[in-house]
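A single protein chain has been removed from this complex, and every other one stays in its place.
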Amino acid sequence: MVNVGILGATGMVGQRFIQLLADHPEFEITALTASQRSAGKRYEDAATWHLDTGIPESVKDITVVDTDPAEVKDVEIVFSALPTDTAAVVEPKFAAAGMKVASNASAMRMEPDVPLVIPEVNPDHLELIETQQKNRGWDGFIVTNPNCSTIALTLTLKPLYDQFNIKRVYVSTMQAVSGAGYNGVPSMAIVDNLVPFIGGEEEKMESETLHLLGEYDGESVVPANFGLSASCNRVAVLDGHTEAVFIEMEDDFEVDEIKESLASFRGMPQKLNLHSAPEAPVVIREEDNRPQPRMDRNTGNGMAVSVGRIRKDEVFSKSLKYVLVGHNTIRGAAGASILNAELINEIM
Amino acid sequence: MVNVGILGATGMVGQRFIQLLADHPEFEITALTASQRSAGKRYEDAATWHLDTGIPESVKDITVVDTDPAEVKDVEIVFSALPTDTAAVVEPKFAAAGMKVASNASAMRMEPDVPLVIPEVNPDHLELIETQQKNRGWDGFIVTNPNCSTIALTLTLKPLYDQFNIKRVYVSTMQAVSGAGYNGVPSMAIVDNLVPFIGGEEEKMESETLHLLGEYDGESVVPANFGLSASCNRVAVLDGHTEAVFIEMEDDFEVDEIKESLASFRGMPQKLNLHSAPEAPVVIREEDNRPQPRMDRNTGNGMAVSVGRIRKDEVFSKSLKYVLVGHNTIRGAAGASILNAELINEIM
Amino acid sequence: MVNVGILGATGMVGQRFIQLLADHPEFEITALTASQRSAGKRYEDAATWHLDTGIPESVKDITVVDTDPAEVKDVEIVFSALPTDTAAVVEPKFAAAGMKVASNASAMRMEPDVPLVIPEVNPDHLELIETQQKNRGWDGFIVTNPNCSTIALTLTLKPLYDQFNIKRVYVSTMQAVSGAGYNGVPSMAIVDNLVPFIGGEEEKMESETLHLLGEYDGESVVPANFGLSASCNRVAVLDGHTEAVFIEMEDDFEVDEIKESLASFRGMPQKLNLHSAPEAPVVIREEDNRPQPRMDRNTGNGMAVSVGRIRKDEVFSKSLKYVLVGHNTIRGAAGASILNAELINEIM
Partner (left out) sequence: MVNVGILGATGMVGQRFIQLLADHPEFEITALTASQRSAGKRYEDAATWHLDTGIPESVKDITVVDTDPAEVKDVEIVFSALPTDTAAVVEPKFAAAGMKVASNASAMRMEPDVPLVIPEVNPDHLELIETQQKNRGWDGFIVTNPNCSTIALTLTLKPLYDQFNIKRVYVSTMQAVSGAGYNGVPSMAIVDNLVPFIGGEEEKMESETLHLLGEYDGESVVPANFGLSASCNRVAVLDGHTEAVFIEMEDDFEVDEIKESLASFRGMPQKLNLHSAPEAPVVIREEDNRPQPRMDRNTGNGMAVSVGRIRKDEVFSKSLKYVLVGHNTIRGAAGASILNAELINEIM
């Protein structure tokens, strides 16, 4: 068993890390960090638990420590659920202290020597780790996963990009409130309402997606060469981001080819049979009115993206429309970091 | 005062007609129709009233009659809130009987001799009425308004189309449950969920919008010559459709020109100062996170469309993004038919 | 394995029966019935599946038959999720045909020779079966479980009734929309709203509870001799009924005695270790703001009732207040019938 720690363990994503790691066959949680006012408390006393599965017994009595590498002993991997600004300062310290940091924070994602990885999409970008360690003189390293909306989208774009050449993408999201953290969206803002704005989200989707589909040329990542424009909205859904996607391809296609491409897509996690890997990263729904977040977010234990309403655009040529649903705090956050760590643990 | 009737007066849109017409300065409700099982009852007994303003006193005692022109006496205008299939059969009978039918139903919208009109957008299409009466030998006529999502969108596209030449439009909607009628969306389908499908809605948006912006050449309407692709979703909002819009223009522009174009847009209803006309059909919101359906649906008594997040697309050139909110059962349904009737009453 | 059938298998409760029985160690689903328009179809084609766990593979291909004993062959137990009026006519036919009917319908609950049973509360009422068979000349029989709100409440009242003597109970419920069936509560009725009325529910709670806690004297059931008054409300929750309970006892008590009484409560299902029996039928929550339906409905796989806010009434002497949450379609419906059948299967 590999000893792991969770940085920022009391928040929404921190709790998902705990839930997903509690019975993990390779990783054992031995350290939990939080802000100073929680340090020194038992985890059960420090956190207000918000998931409906209950706090795992195995973590209740772990003493929460300050988010400081000096406090985190004998740990090989740390999972980071830190807020961006804290992550920017703290994650490098953990890497410098020799730990492998699998981060869900956005702080380091676009650093040229930090891999931004979805294991099914661009596992080869992990080669940047070597550059990173050399550049920075670290024994450890930082690996990041993308933003929640980006992960779900990119998992569906990857096989299409490889097979049909994407020319442009428009995407409009309908994102769950959990993405903003437990206190992020007041009920007054979302009951009988929606909010058509999520700070920084569109920029992340527009840049991270192209980076993920970009090519690692031995030194750095050359972003993919198509355009993607996003409009991001918050709706009254607890978990599960839904995205309406419009794609113009370079090459023409039949809808069945698209379905076949998505349904047959497999990546390294499937080949290596990683613990958290879904059987198929993309699952096709044929019903008229699916995917729906409440019904489909837990597909593949929350690690698969459900795609439905796959149809030719009747208006624009070589164009495609579909709708996807992905679990934002599992596949889109904690589960993403864990899958990255599982891949690293397997191949490095 | 002009005597008016409401066809299908007990449903969701029928109730909006009643609410909006109860204190109308030109129109007086003298007839209400419904299905046979309601015929003969007092309106208050026939309808389960669902609006939070209460049933207007003036209609409580009106005896509901069958939806048959023979039952609707001394009425000049009828407003139709009928379901499509009934409308297809019944509206022509009312027109043949000499009545002016202002219809919210989709049945006759795309008939070549039936005007599909938004008074601010294409009032000249009303000239088709003459053709219609000649073709069909009717003393009355049918005028229709578009689908709820189309109206809100087209009101914002009209000034931009005139000034900047639109090349392509992508739109993803987040529509209120009232659009499906009172019993249309079960709570089990929408609490902690959304449904990414509304039957027929995308097709309507894609065809009606171009028709509305098309040119009447003296004989028929030549649709506008750009592409529009829609993806329609139902969300947990009671009233107010929200639409995320992406537009590629033929000509380049500054964001301020767009705002100026939208904010200064006025149509015939404003010039004629029609009773239901909002001061401005399009209202700009400058806040980061507006428009929102609960906050903005009632702008201009529900007859104005709120537009916000107007921004240049950072990815695609000559491209624009914005979000709009329009009240689907007022501007998008009953209010639309009433504004059509007010225009006709004024100019014909 | 015992062959079982499900009557009314396509509705909300029917689907729960299927979900709970799909991997059952003693029961094997071999028959599914529905209304005539579904008969002859594969189950997957006949039902619109609404649970987020997906249709079990094992039932997809079962051919749905008409709800008629002649169509249900080689089945020992049938679970009834029929609507009341159908149940009243059809359940006796299945019993007459020799089948054991475990019914969730209310039709036969208050018949003097039909056991109304919660296995933890009044298993001895099953002795009525003999009377029933004699009275009616049936080879089979009907056993019923109470209404969803009643079950959750009665499980908490049973140990208190035995230990402290209940004098009067007031209960106000906040019930989930699933209790009304998939199409039962329109979203227009419940978004930003609640409905303070559920037809027949208060009467059921007021009569069934006393019947369940009543004594079987060898011939019939003598209801318990205290008063219970209910007020029932529907709220915007998908699954899980919440009840605010006020109890006046005959005898005085300490809060800790109440907690001990509830927490240590065990019934025959626990003693017999029945498959669907929760470890403890009542689980105490000590947090200020629990139980909550979304967080606690799945306690004990949805078969345990969570009780919190247990406090002495500061106003009335010998009085107690608490809040409970129970899963209405599991413990309150399908799971209740299944537990009844498991008990019967074990002891008869």
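Per-chain numbering from 1; labels A, B and C assigned in written order.
Everything that follows uses one rule, which is that contacts are C-beta pairs under 8 Å (C-beta built on N, C-alpha and C of every residue); 3 or more make two chains touch, one makes a residue touch a chain.
Note that the structure is predicted; figures quoted are calculated from it, not measured.
Contacts of the undrawn chain with the visible chains, over the full complex, involve A, B, C.
Although one chain is not drawn, the whole complex shows that of C:Leu153, C:Ala180, C:Leu238 or C:Val282 it is C:Leu238 that touches it.
In the complete assembly, the contact with the undisplayed chain comes from A:Asp192, out of A:Glu91, A:Asp192 or A:Glu206.
Mapped onto chain C, contacts with the missing chain fall at residues 168, 170, 172, 174, 192-197, 199, 203, 206, 227-229, 231, 233, 235-238, 242, 244, 246, 288-295, 308-309, 313-316, 319, 321, 323. Against the chain not shown here, chain B presents residues 52, 191-192, 294-296, 298.
The chain not shown here touches chain A at positions 12, 50, 177-178, 182-192, 236-238.
In this text, only the chains that are shown with their structure count from here on.
With centres set at the average Cα position, the gap from chain A to chain B is 41 Å. Between chain B and chain C, the centres computed from C-alpha atoms are 47 Å apart. Contacts with at least two other chains are made by residues 192, 294-295 of chain A.
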